[in-house]
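Below is a slice of the complex: some chains, not all, each in place.
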Amino acid sequence: MQKPLYEIAKFVGGEIVGDGDVVITGVSGIKEARPGEITFIADSRYADMLATTQASAVIVSPEVGRNGEKPLVKCGDPYLAFIDLVNLWAADEIPHPTGIHPTAVIGENVELGENAAIHAYVVIEDGAVIGDNVIVYPHTYIGRDSRIGNETIIYPNVTIREKVSIGDRVIIHSGVRIGSDGFGFTPGDSAHRKVPQIGVVVIEDDVELGANVTIDRATFGMTRIGKGTKIDNLVQIGHNVVIGEHCIIVAQVGVAGSTEIGNRVTLAGQAGISGHLKIGDNCVVGARAGVTKSLPPDSRVSGMPAGPHEKEQRMRASLRRLPMLRAKVHALEKRLASLEAQLNGKTEND
Amino acid sequence: MQKPLYEIAKFVGGEIVGDGDVVITGVSGIKEARPGEITFIADSRYADMLATTQASAVIVSPEVGRNGEKPLVKCGDPYLAFIDLVNLWAADEIPHPTGIHPTAVIGENVELGENAAIHAYVVIEDGAVIGDNVIVYPHTYIGRDSRIGNETIIYPNVTIREKVSIGDRVIIHSGVRIGSDGFGFTPGDSAHRKVPQIGVVVIEDDVELGANVTIDRATFGMTRIGKGTKIDNLVQIGHNVVIGEHCIIVAQVGVAGSTEIGNRVTLAGQAGISGHLKIGDNCVVGARAGVTKSLPPDSRVSGMPAGPHEKEQRMRASLRRLPMLRAKVHALEKRLASLEAQLNGKTEND
């Protein structure tokens, strides 16, 4: 796809400074951009890069001045304008599949929405409901009576087991497993006995699930991921976990069964949350932290077991000075012994 | 499926208190239950919930008294009785696939047991042996000369490579990878050289493997998971690891190559075990612990590197008081200096 700069300026609602007839052939970051491409500067701190970027045009904020001949597009939020452009180009360059591939195996009483795209070797079981404009890539399995909302994209090799409900505009990356049995066993005389897991999973609108994420179905009731929450690769969500809205859960985090997480919570990479806890709204759990107790809203914790972040940092600083502290105590012991000898010597002489 | 309560009582070997003609349409937890459903109370501490649950009947232990009109089924172990009921309903509501789907690609000299169900797009290579009543969901790959025991269930998108042996009644969740090459390289002049991995994997009877678990094949000999061991999602088992019977291995644990783990061991979530160790029977490794040394039977460890759990807790408590300790040492230094000044002053005056 190629477009003259004036069309791009119109599309993003910006104002051209310089030659609006320059032809733009692609989008890229300011360092990676090649001639023909358009890029952006979010911040006047990076204005120097106007002189060095290979890009043919740059989206900038109103206060950024021109530097040489390069045409600019000024607009209020250059980053958001740029994201819109990237989406425009991406849709053109990597078109998603369309139509129902003849190899798709679709069960009885399946409802397929308008323009749903079902690619090769997808298997959809009886009673599933697929929304409008849903895109399902190859080798994905959708179980009995599951529902996929409108505009949702499912990449290859995904498993959605039975009775799972997925909202609108959800993005599910490759290898995600939704609705596998929760890890529930009860001790028997000689062996663990499986507790059947007959609950469901609900993924609300606008959630994104990273590659190879696993989200188990509830024992009873539901495991739920709230609207707008974004989950990175290889995260584990146990059975009956409830995650609020607009959370950010970074790669390789694990959340154990029945824990409830509030809204706008951040769990940084490789953190772990024990089961049956309540994590309040807006909490931030540091990378690799291990949370073993419930947290009130707005907590910021790190360490294992996780404690308040500032306290953990002080402890860590104390820990670094620990060999020095030991040396000090040793010196004190010597001085005290010498004093005791001196004093007791004196005492005896009195 | 629906059944009158008297049939349910008969099925679980319990005694009805109240109306046995009530029609039961489903099973659920006591909080989640809706009218028509049956639930259970494991413990008289929860007897108050008899008054608030929406369930139409409740399985209780003999000592729980009636509270209102709700019919009860009394039996010795309400939880196990309830699990039996859940399995009864689940089998009816989410039937597994049956038969050999016409799209299954089945190699030469494959033995298929009675009633084996091979669903769409499954690939089974030459010489594999599939037991009776095995269920294989779509998109699963079973390699050359592998064996699957009777009654085993394999969910979608599983890879079982060549010469892997799986026992009876094993449950393998979606995305499990069994028999990938172990991670073995030998340093070369300029590059790592791959050590071929020609051993096998043996999964014994009654094992359960969570979603996206990886179990590597041995270099020589075998990687083995003992009878009745339950493994949660996203766990990594390295080559030549031997795990005993009836262990519980929670999500995201990693066990490095050639480590041997005894029977009835628990590895809590995100723990890591170094290679070439021996972990004795009945050990309990805490969440996020990193085990770097072999452990005698019945050990209980936590921390990184893992130490005895009580000692780790004391260390952690000392650590929390470390800033206070530093303050104490500082105060001691001042008092001692003052004493030294006083004493030496006196001494000089003598």
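Letters A and B mark the chains in the order given here, with residues in each chain numbered from 1 onward.
One rule holds for everything that comes next: a contact is a pair of C-beta atoms (placed from the backbone, for glycine too) under 8 Å apart; a residue touches a chain by one contact, two chains touch by 3 or more.
No experiment lies behind these values; they were computed from the predicted model shown.
J.: Since every chain is the same sequence and 2 are placed, give me the total copy number for this complex.
T.: The number of copies making up the whole complex is 3.
Just so it is clear, only the chains that are shown with their structure count from here on.
J.: Report the inter-centroid distance (CA atoms only) between subunit A and subunit B in whole Å.
T.: Their C-alpha centroids are separated by 25 Å.
J.: Which residues, counting only subunit B, touch subunit A once they are in their complex?
T.: 27-29, 31-32, 79-80, 83, 86-87, 89-90, 94, 101, 103, 119-121, 137-139, 155-157, 171, 173-175, 206, 208, 210-212, 228, 230, 232-234, 246, 248, 250-252, 269-270, 287-288, 304, 316, 319-320, 322-323, 325-326, 329, 332-333, 336, 339-340, 343, 347
J.: Taking the complex as given, what residues does subunit A use to touch subunit B?
T.: 103, 105, 121, 123, 139, 141, 143-144, 157, 159, 161-163, 175, 177, 180-181, 183, 185-186, 190-196, 198-199, 212, 214, 216, 219-221, 234, 236, 238, 252, 254, 256, 270, 272, 274, 290, 292, 304-305, 307, 314-315, 318-319, 321-322, 325, 328-329, 332, 335-336, 339, 342-343, 346
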